[in-house]
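Excluded from the complex is one protein chain; the other protein chains are retained at their positions.
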Amino acid sequence: MVANAHQIDFRDVEPAEWTHCETATQAAQTAFPVLPADELSSYFELNDVNSVALGVRLSPDTEVEALADRLDQIALIEVDFPAYTDGRGYSQARVLREHMGFQGELRAVGDVLIDQLRFMKRCGFDVAVLADHVDPDDAEAALKRYGVWYQPAADDRPPAHRLRRFVQNWEI
Amino acid sequence: MSAGHILTANLLLTGDVVFLTPAGDWSVRADEARFAETEDDVAVLKAAEAKAVAANIVVSTEIIGAEKTQVGVWPTRNREQIRAKGPTVHEAFGNQARFDLSAFEGA
Partner (left out) sequence: MYQYDNFDKQAVRERAADFRDQVERRIAGKLSEDEFKPLRLQNGLYLQLHAYMLRVAIPYGLLSAKQMRKLAHIARTYDKDYGHFTTRQNIQYNWIKLVDAPDILDELASVEMHAIQTSGNCIRNISSAQFAGVAADEVEDPRPWCELIRQWSTFHPEFAFLPRKFKIAVNASPADRVGVKLHDIGITITRNAAGERRFEVYAGGGQGRTPMIGKLMRDDIEAHHLLSYLEAILRVYNRYGRRDNKYKARIKILVHETGEDKFREEVDAEWRKIEGGPVDADIAEFGRIADYFTAPAYDTEAQVDAHKARAAMDPAFAAWVRHNTLAHKVPGYKAVTISLKPHDGIAGDATSDQMDAVADLSENFGFGEIRVTHAQNLVLPDVRDADLPALYDALFAQGLGTANQGLLTDMIVCPGLDYCALANARSIPVSQKIAKRFDDMDRLQDIGEVKLKISGCINACGHHHAGHIGILGVDRKGTENYQILLGGSAEEDTSLAKILGRGFDEDGTVDAIETIIDVYKAQRQDGENFLATYRRIGAEPFKEAVYGG
């Protein structure tokens, strides 16, 4: 489904052939379906489910807390950025990771451009699928440019204040 | 005196206020702007606008109201006149410092 889109991996993830499905019944007959979040309850009411793993696609106004009961059955969550200026997906990602303990794959999709990648990485995304027109080399270069962060987030990067305690005369 | 339109923008690289000229170039002088009186003329401005934006030459384009008088073409609105001249509180800044625009005083 993302054959032509370039994706940036922040962490190693298990590759899978995910397929976007619009309805629960369609998803139930698909090996690796990605289902809109509001179809999720219908999906779990079905008896005849043949999926190997389940993916969910969020919209920016999805209440991620509503996924809590089913989180251990979800392998992939796609967080949609319909416009890159809509920053709700960053909070969705942090809440999923830090409050709800989601361990599966977290993927940023939609209007994903270069200068948002560093924030996505820090908010707990594993993968960002670049918008079609984005140059992947520019994206990789921009992502490498930042080494200093001031606050803890959902990644394992130590913020500057923690490093300062160990590095007295740190030279660059 | 007749009413019409001109195409204004800012140059991407410098931010300078510019106006589309009859030759299809960009001038910092509003009085050198291509004056569009008919709908067809305005369509020419719109085509030039799209082309220049696509070529990353200008940003913040706008087709604005203008008037053509004996002394030349000049924007209608106060805001656009200030853009054409420079800030009213700093005579040393903007086009008013570079060119004699006295003909357009109180225009």
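Quick notes
Letters A and B mark the chains in the order given here, with residues in each chain numbered from 1 onward.
Everything that follows uses one rule, which is that a contact is a pair of C-beta atoms (placed from the backbone, for glycine too) under 8 Å apart; a residue touches a chain by one contact, two chains touch by 3 or more.
None of the values given here were measured: they were computed from a predicted structure.
With the whole complex as reference, residues 60, 84-88, 90-92, 94-95, 98-99, 113-116, 118-123, 135, 138, 141-142, 145-153, 159-165, 170-172 of chain A touch the missing chain.
Within the complete assembly, residues 10, 12-17, 53, 56, 59-60, 77-79, 82-83, 86-90, 92-94 of chain B touch the chain that is not shown.
As a working rule, only the chains that are shown with their structure count from here on.
Separating the CA-averaged centres of chain A and chain B is a span of 47 Å.
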